[in-house]
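Every protein chain but one is kept in place in this view of the complex.
In order of appearance the chains are A, B and C, and numbering begins at 1 in each one.
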Amino acid sequence: MDFSVLTDQFASLTFDGIALGFIYVLIALGYTMVYGVLRLINFANSEVFMLGSFATILVATKLFNHTIESDPLTGFKLVYTMTAMLVGAMIVSGVASVIIEIVAYRRLRSRTSNRLTSLISAIGVSIVLAEAVRMATSSAPMGSPRLLDKTILATVWGADIRVDTLLVIVFAIILLIVLDLFVNKSRLGMGIRAVSMDYDTSRLMGINLNKIISTTFLIGGLGTGAASFFYITVYEMTRFSIGFELGLAAFTAAVLGGIGNIRGAFAGGIALGLIEMYASAVLGTQWRSITAFVILILVLLFKPNGIFGESLQQARV
Amino acid sequence: MNKKIKASAAIVAALALSLGAFAANTASAATTVKIAYQGPLTGPEAQTGTDSIRGVKLAIKIYNATNPAVKVEIFEGDDQGDDAQGGTVGAGIAADDAVIGVLTAYSGPTIAALPSYKAKGIAIVSPSATRASLTDPTSKDYGNPVFHRIVSNDDLQGPALARVATNGVKDPTVFVVDDQSSYSVGLTKAVKLALGTAFQAGDSAAKGAVSDFSATIAKIKKEKANVVIYTGYYADGAKFLKQLRDKGYKGVYAAGDGVLNSQFPKLAGKKQSEGARLTAPTVPLEVASPKITAMFKKDFKADPGVYTTEAFDATNIFLQGIKAGKTTRADMLAYLNSASFSYKNTAGITIKFQESGDLSGSGLMNQFVVKGGTIKLNGKA
Amino acid sequence: MSNQPVLELKNVTMQFGGVKALNQVNLQVNKGEICALIGPNGAGKTTVFNVVTGVYVPTDGEILFNGKSLKGKNRHKITKMGIARTFQNVRLFGEMTSLENVITATDVHNKSGLVGSILNTPRSRREEKAGREKAHEILKFMGIDHRSDQLAKNLPYGDQRRLEIARALGTSPEIVLLDEPAAGFNPSEKKSLAELIVKIRDRGYTVLLIEHDMSLIMGISDRVAVLDFGEKIADDLPSVVQNNPKVIEAYLGVPADAS
Partner (left out) sequence: MPFNLRDTGATLWANSNKWQRYLIAGVIIVGAFALPLLEGTFLNTPRTPFVSVLFYPIGVYVLMALGLNVVVGKSGLLDLGYVAFYAVGAYTAGILSMHTKLNTWEILPVGIALAMLSGFVLGAAVLRLRGDYLAIVTLGFGEIIRITALNSSAVGGANGISNIPNPPTTFGFTFDLESDRNYYWVVLILIIITILIIRGLSARRPGRAWESIRQDEDVAELMGVNTYKYKLWAFVFGASVGGAAGVLFASKAMFIAPNIFNYNISILILAFVVFGGMGNIWGVVFGAVLLSYIPERIRFISEARMLIFGLVLIIMMNLRPDGLLPRKKREKIGIAGGEIK
């Protein structure tokens, strides 16, 4: 163990950890929204992210004819190109998420109470999507043009505040606030919360379940799509297997924070980003995922529902 | 009832799909021999396999186009880069009597399959298995007499990489990053040994599992390293280099043959990759032969990748043997192991094998430098 | 009937957040009696069952079973000590047969475990045989032995209710807690159930009963305790409770048969 890197580069690590954490937060939405409503691990969400990341790049390269060697844009052109990429990623991910629900989950929901069946179906979808993209891309990674120059805006305590990471943080916060308002204030949002609290009663109350569930998947997909856009903006590369890496981390984040609620995803994502960054610095990058899992296990032992988890476990006798 | 019938029909359909519909293609005339490729063609490692097997296919296509007496077919052995499948796939390749030689991609699955190849006396020419133990007579993994490789082993490349990386750097302070693959771990060990006191610290970021290298970069900054050596493959290597430069690192970046890929400067960015130093026992296909590169691009609508040249050359070694009339396993193996064997590779370098299966001579390491977004050969390492 | 207490609640308080589901409740159930627990919806009746069986840990107070405190006891230990229950919403093991449902409950007193079952030891064989015989006997007693090989989820509703009681009896309890066993029954079914409960009592089991149907309660109970807003407002012979003004007031606000 070597704490010298941590103390030496603390501000820098913290800022980077938070930025990474926000990407986890947004992907975690895809897990947490669906879990909240259906009590189902949406395994295919990782591939929703993967599709979104390709969509982001393809919008830039096919729609706007940028190449990987294009120079950064400025001004209005930058804004509308980036907006188009964000929207493109969100549309692709959102639609993919809704289609996955219809293909992999909807039929099963009415036919079996066995939730593992849906899980395997989702794993099937996951394999199909990842393999299809692998074949389409010849297994090669796809790089993104740098459209937003990584200008350093300020240096705080030795940490560079860069425009791209700042963008992630600001936009993620805005998205989360909008989503929180939507779920808590809008009619559809109330429906989602009602279903999430009591599935059976909601059905009896005449709530259109399929509509609510599709909406939930759509929102989860949109969040995941936004995450993939921000991921590309910061890391500028994707490949067919990216879903597994990021998906597993985001799922861990969702559980760490307390799966099923948005604030939990937020807390878990940021916590995981920081844990990974600090663990890499202190123990070495090869121990980062182990550290994350060990901390997850410890947290669950003392707080069985995660940091912000509602008390799902309370026996409803 | 109707549902049940539908369900039963589905099972039958699934079975038919898996068993009947795809009848195995077994036709093979007496004048046809096979060259097998054992490597990852599906799954997370598929990139390496895809890049390599295209080199194999291209070489065979060029050969068959000359209307030879003995036609050559390819046997695709997909081990997914998985050590567990290596043994089964190797046994399958060994069981096909038409196979007279095999290219194996990864060291792990090669070692898993080695007992089968040894038992059946099938010659291996590996385009990419670089683990030192495969050609180390004292190791349990020693591949003699069947194993050969046309990549330099890690023990040869390590010193070259260390030398190239620190060349011209005053008071080098070196930071080494590996990707935890067995290739990378072996190379790292050799590099560290060659660096001696110049080696400062290191970090390991598992291949394909790390997007954000901030913590590694924080360490590099803290150590005030002026040379960074990356021992993994090009995708992660490019991602790492890009982040490294974006965070203001000004020193040397050097990497081994895993990074030697035309995509590398593109993925890392023109500005960020400028001046990156690479070593490899071979050359990228684009540099080695623009003509073959053009054929490759025409055939596959894609760029050549890591080990494409090596796979192309390894296949040509077998094809050279077949042209010389070596169309049985025993003949092929004896041919490769004979003292008179030599082969002129795509880059025009004549290569021979040592008894251990390694290339003979140590003057095969080349160095490259990235200039203006392309990889340029920069002489011997 | 004796005055020997089987189950005693002493000043039991159960608080959920700001809500006191039970407030300083004292209750005594004597050996061999049918004690009914009534009250409007939300009065805390099921909460009593839950604190007794260990589902909830009471915020305050003490629960004694045959004079021994249940504090810190696991749910399955409490069952083994001799307290069994049924559930307001039927909660059978739907994909087991009726017989298996009951045998599962009889297992609580068995000694053989995993190793014994793998080796099929004489003790394991003996216990399996005894469990099956006992389960059949209980099903017969409850009048549903003809259903023993049917999956619990396929049983008619009334038989599911009976099976729940049978399963509770399978644990060889001293006291059974029945949570609205007649819910959803028509009058004739209620009548036969009432006879059954009396039969259960006559077999030597003590019964604590939650029920809304007043005529059923008044017909078979030896004693009636009334809860309202988490507090016990009456506890006496049925005839006395019936005329208690507090009880009448509590019930006037809320329809008595809402369930």
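Simple rule for what comes next: a contact is a pair of C-beta atoms (placed from the backbone, for glycine too) under 8 Å apart; a residue touches a chain by one contact, two chains touch by 3 or more.
Nothing here was measured: the structure is a model prediction, and the numbers come from that model.
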For this session: Please provide the labels of all shown chains that the missing chain touches.
Result: A, B, C
Exercise. Quick one: which of A:Val5, A:Val48, A:Ile68 or A:Val125 touches the chain that's been left out?
Worked result: A:Val125
Seminar exercise, completed: Considering the complete complex, of C:Asn23, C:Thr53, C:Thr206 or C:Ser221, the missing chain is touched by C:Thr53
Exercise. Among the options C:Leu99, C:Ile165 or C:Val247, which residue touches the chain absent from this view?
Worked result: C:Leu99
Problem set entry | Contact residue for the chain not shown (choose from B:Thr135, B:Ser181, B:Gln200 or B:Gln243) | B:Ser181
Problem set entry | Contact footprint on chain A, counting only the chain that is left out | 35, 39, 41, 103-104, 107-108, 111-112, 114, 116-121, 123-128, 131-132, 135, 248, 251-252, 255, 259, 286-287, 289-290, 292-294, 296-297, 300-301, 304-306, 313, 315, 317
Problem set entry | Hidden partner chain, residues of chain B it touches | 1, 4-8, 10-11, 14, 17-19, 22, 24-26, 41-43, 75-78, 81-84, 86-89, 91-93, 95-96, 107-108, 111-112, 115-116, 119, 131, 133, 140-141, 180-182, 184-186, 204, 206
Seminar exercise, completed: Note that chain C touches the chain not displayed via residues 53-55, 74-76, 79-80, 84-85, 87, 91, 93-97, 99-100, 103-105, 107-108, 110, 112-114, 117-118, 120, 124, 127-129, 131-132, 148-151, 154, 167-168, 170-171
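We adopt the following convention: only the chains that are shown with their structure count from here on.
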Seminar exercise, completed: Taking each chain's mean CA coordinate, chain A and chain C are separated, in whole Å, by 47
For this session: With chain centres taken as the means of their Cα atoms, state the distance from chain B to chain C in Å.
Result: 71
For this session: Going by the contact rule at the top, pick out the chain A residues touching chain B in the complex.
Result: 4-5, 8-9, 12-13, 16-17, 20, 68-69, 131, 134, 138-141, 143, 146, 150, 160, 162, 231, 235-237, 239, 241-242, 244-246, 276-278, 280-281, 284-286, 288-289
Exercise. Inside the complex, what are the residues of chain B that reach chain A?
Worked result: 42, 44, 46-47, 49-50, 180, 203-206, 208-216, 218-219, 221-222, 235, 238-239, 242-243, 246-248, 263, 266-267, 269-270, 300, 302, 305, 373
